[in-house]
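The complex appears here minus one protein chain, its other protein chains still in place.
Chain lettering (A and B) follows the sequence in which the chains are written, and residue indices restart at 1 in each chain.
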Amino acid sequence: MDTSKAYHTWRKLKSLAMSGASFGCALLAIAPLGFVLFYLIKAGAGSLDWRFFTHLPTPVGEVGGGMANAILGTLVLLGLASLIGVPVGVLGGIYLAEYGTERANWWIRFGADILNGVPSIVWGIVAYTLVVIPMKGFSAYAGGVALGFMMIPLITRTTEEVLLLVPNGYREAALALGIPRWKMIIRIVAKTALKGIITGVLLAQARIAGETAPLLFTAFGNRFWTHNLKDPIAALPLQIFTYAISPYDDWHRQAWAGALVLILMILFVNIGVRALTRGKLSGVGR
Amino acid sequence: MTVNLTINQKTQATAKAAGPDDHPAVPVTEGFVANGVTVPKIAFEVDRLNGWFGQHQALFDLNLKIPATSVSAIIGPSGCGKSTFLRCLNRMHELVRGARLEGQILLFGENIYAPQIDPTLVRRRVGMVFQKSNPFPTMTIAENVTVGLRLNGVRNHAVLYERMEKALRMAALWDEVKDHLHRPGTSLSGGQQQRLCIARALAVQPEVLLMDEPASALDPLATMKIEELIQELKKEYTIVIVTHNMQQAARCSDHTAFLYMGRLIEFDKTETIFTNPSNKQTEDYVTGRFG
Partner (left out) sequence: MERHLDQELADLKQILLRMASLAEQGVAQALKALVQRDDVLAKKVDADDTQLDQLQIEIDDRCVKLLALRQPTAKDLRFVTMAMKISTDLERIGDQAVNIAHRAEELNKEPLLKPLVDIPRMGDIVRGMIRDALDAFVYGKPDLALHIIKRDEEVDALNRQLHRELTSFMIEDPHTITRALNLMSVAHNLERIGDHATNIAEEIVYLYEARDIRHQKE
């Protein structure tokens, strides 16, 4: 082996070049996020005032108004979606982790992964068929159903992963005390993994908060407050879409603001979740 | 075979005693005097027990009678089936996918593997402490001790508190934690955590306590405390302990079973096993000449 100084220097140079190149590519990957945030703040921050958060949209052509109903609508839709997505997803995750056989689990996971990749507009079509047509109209319920179905595979997988992290010793200890299996799973295992489960739920919510396509023909959007969930409801992504493709500058301005609010909401949830869990997804360990 | 029966304490009189070749038709019960000799109460009667993990047979035709209110140790080299056997005693063996067993085990006369028996109820009568202490991390010390009671429907706070104090006293932990009952169970030292697990098991008032190498993860001082505790507990409970440490078996137990490759080689009083075992394999193992 050549151990001369020149060889060492050459090796060092190669190493530096490699790390430099990979660092550069990493920067390249994150750059778009930086650009987007920067541009959004530049374009939308100026429009963020208390009016934006409290006023309804103004009639077409008029300046001013806000996106209060869209912000509330997004929250309502998230709530409805969670009513469907959380129980089904969590229980599905529990089945995978605690009850399923290897064969059944393989198929379920396979299905969940495929569902995760289904284009979101397809979920819209499903909800349209299941809810909009029977109800003969667009509604918050339909939007909730579409978003809820999207949440299910996400939450199922994260719940399963987190439950599998709980050491088997706790299950055995609980069973050895004569605690029935289902109680052991809910009161001991799920409780131990609760932080992780909540994390999964929050992340799923952040993910679907920005979905537009499924809401196009389910929630449909609303210029006013929605007083009944059977009626169409406004949502941030929908509103942004409507305003962005309109010919009005004022609406463009508001669209940027809305996009900024949406991104900030998602960012806030993500950062909050990271801060709360600080690397641990379960209550295990000291 | 006729037997002279004298009813001693609260017993059920047996209608007929078993002959030498048939298995007991009626269980032998507490302290009855047969032909002038007091028969010790039997906690577990293991009858032709065979156990498998899938296709692999782990236990071969085990037959033994474990006496009550005493300590029985199970020793043998690694992989000989000690833990597997222990888990058969509280129906934990069957929780492993593909595990099965044949034969029967009588717990104070009742076959715990009878088809109509609910394993959960068996596990309330036969408690277990594991090698690695595992207090539930989301619960305080008090909650850990009472979890077996609470999750089985006991709500009365007075009862819970009383049972918790009793269990912690029996586990020799009360004085150390009585002022910190609200602290998380995981805030204790290793030895204390293990005693907490013992208290947790005792709180449901089992009849038997199974211990799977309870001190192997502990330092010598903590180990000694556990061994002292076992000597105290045996006055009220039947204890079956699996240990790979022969000296521990010699110190702690009244009876010792030597298992090798899934078979019971010898089961006798501990003093006999360690001064004059009947079987050469036992002697070789006990003197350290193999294993």
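The rule we apply is simple: a residue touches a chain if its C-beta (ideal position, glycine included) is under 8 Å from a C-beta of that chain, and two chains touch if they have at least 3 such contacts.
All figures in this text were calculated on a predicted structure; none of them were measured in a lab.
Considering the whole complex, the hidden chain is in touch with B.
Residues 246-247, 250, 274-277, 283, 286-290 are the ones on chain B that touch the missing chain.
Rule of thumb we're sticking to: only the chains that are shown with their structure count from here on.
Partner chain B is touched in their complex by these residues of chain A: 167, 169-170, 172-181, 183-184, 187-188, 191-192, 194, 283-286.
On the side of chain B, the complex with chain A involves touching residues 90, 92, 95, 120-125, 127-128, 130, 132, 134, 136-138, 147-148, 151-152, 186-187, 197, 200-201, 204.
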